[in-house]
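Yeah, one chain of the complex is gone here, protein chain that is, but the others are all in their spots.
Moving on, here comes chain A:
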Amino acid sequence: MASPSKAAASEAHVGKKKKKPPARYWQEPREEEKDGNKVGKDEGRTESALQQEQHTKLKPRKRKQEEAGSDGKEFISGKSDPFPGPAPIPEDRVQKFKRKEKTKMPRPKHRKLRDMIVRSDEASEMAQKQAARLDLLLPEDAGFLEGDEDEDTCTISQEDIADAVDITSGAKYFNLKLSQFGPYRLDYSKTGRHLLLGGRRGHVACIDWQSKQLMCEINVMESVNDVKWLHSETMYAVAQKKWLHIYDSNGIELHCIRKFNDVLRMQFLPYHFLLATASATSFLQYLDVSVGKEVAAICTKTGRLDVMCQNPHNAIIHLGHPNGTVTLWSPNQKEALVKMLCHQGGVRSVAVDKTGTYMVTSGMDKKVKVYDIRTFKPLKSYFLPAGASCLSLSHRGLLSAATGDIVQVYKDVWSTPVTKPYMAHRVRGTVWGLHYCPFEDVLGVGHGDGFTSMLVPGAGEPNFDALDANPYRSAKQRQEWEVKALLEKIQPELISLNPNELGQVDHTTFQQRHQDRVQALGFDPLAKDRFTPKYKKKGRSSAGNIERRKKQVAHEDQRDIIRQTVEDKMKMEKERQEKEKKKAELSGQKSALDRFKK
């Protein structure tokens, strides 16, 4: 290190002591302090700190220059940049955007491959960091509800919350008294702007619920089992007593689909444009709504299907059955992908969270269970005295469970054991449908006496992506989005348990592929032909002779290897002997006469 000595020399020459700059928290503390702080400091380390460390390790020369100019960049005025380098990014944000592990480096022989891997790793790291940086700038924060001391949040009533918040948010708590055509099922559109209500006795209404504007209201004069929005708010499907009907937002019947009968529950897969229906005749059917064709009809052979939900992460349909099992289905397979025994007694409701990690089920045994559906292992089990009839999960992972006419909301059901509900609310009739509104802190409850819109702070994702689902989009924007979405409609064949499978390298071993080939061809193309001796005349093809000839070629393929190993062995033996000889020569006492040997 030249610079410290140089500095000392210059000091000696000038004879004037330089003033020390005041200590800053972002500068490295001195050695004594460092040891004390080390443990605490490492945890709060940020990405940029790590970078800087590497920076200093890699480039000592640059460091020297920095030291010369106190630290950081020097301006003309003599001041230095107090925040040198790029702004730090919190580690957890970077983690959020992580898509892959670092690729393992191949052997140095493959230079081109190495270069490619290094470059792609760099690019993905940069993308990750930039996304994390943008994440810091997102405008909205999530809602929350905190009680005072000794106040449970579950005792706070909806009216109190509605009073405490601003008028617009307060207006989101409302009741619709619809006692005539009761109990109601409901669905929110993907953007969360529009609400669809379907009364058991035939009343169907769609509402722009924030402005409380009624879009249409019809009575289909038949019992209604379920209602579902299709890809946009212009169309919705209604499962009626006999057939499945599709209406537009003016209440005009567009289609009556006679292939789909006795539908009890529906799910819409928005990226695949598939409407999955579960019927009383135990059929699970998929309708491609972009072309109007039935994609798959699967007879599940498990009786009446009235418990259904979709995994939004991989578009797998989960069905709950009266025998306590939950089965997972894709349109590509006639059999269930997975069957899980979840409850003693029937399954009453199933819900899957947004990331596709957790599944929550409730059963006749009055239990609510949480499963990890990546490993299919139970995580938590809760006992609810009355049992939960409906379950729903919000974007941010709040679980709402309906027991009779009470709606309870739970927080963090999968990470910590929960004892008390986060919120609770009693509605006027038995709950029939529960649905969280996307991108809002609102839970819609359909019950025997109409509809209740509840305020649940912290339920909704605060920042939406306008290219995916924009609550504020105009008609023109919706049309553009529709075209784009249709262009990138995912084919139903691509539905599988792991949605990222398509982007991964197929690591099926050669053997596996070979086995498949053998199965397809019916014979092994790489197998060696068995030696069949030629038939020779004049009695030379006697049984004994044939056996002898077979023996001549037996193990022919191994002969080379055997020969090689024998040769190697001989060589090694020879070497060993020579070595021993030499050793003996060296170790043996050398007399003066040894020089005359040989």
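The criterion applied here is as follows: contacts are C-beta pairs under 8 Å (C-beta built on N, C-alpha and C of every residue); 3 or more make two chains touch, one makes a residue touch a chain; residues count from 1.
The criterion applied here is as follows: contacts and distances are computed from a predicted model.
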Name the omitted chain as UniProt records it, choosing among "DNA-directed RNA polymerases I and III subunit RPAC1", "DDB1- and CUL4-associated factor 13", "Protein YIPF3" or "Cdc23 domain-containing protein".
"DDB1- and CUL4-associated factor 13"
Of A:Pro312, A:Gly363 or A:Gly387, which residue touches the hidden chain?
A:Pro312
Tell me which of A:Leu214, A:Ala386, A:Ala466 or A:Met572 is the one touching the absent chain.
A:Ala466
Across A:Lys79, A:Arg99 or A:Lys177, the one contacting the chain not displayed is A:Arg99
In the full complex, which bits of chain A touch the chain not displayed? Write them out.
96-97, 99, 131, 134-135, 138-148, 151, 156, 160-161, 164-166, 168-169, 172, 271, 312-315, 354-356, 439-441, 455, 457, 460-468, 470-474, 477, 487-491, 494, 499-503, 560
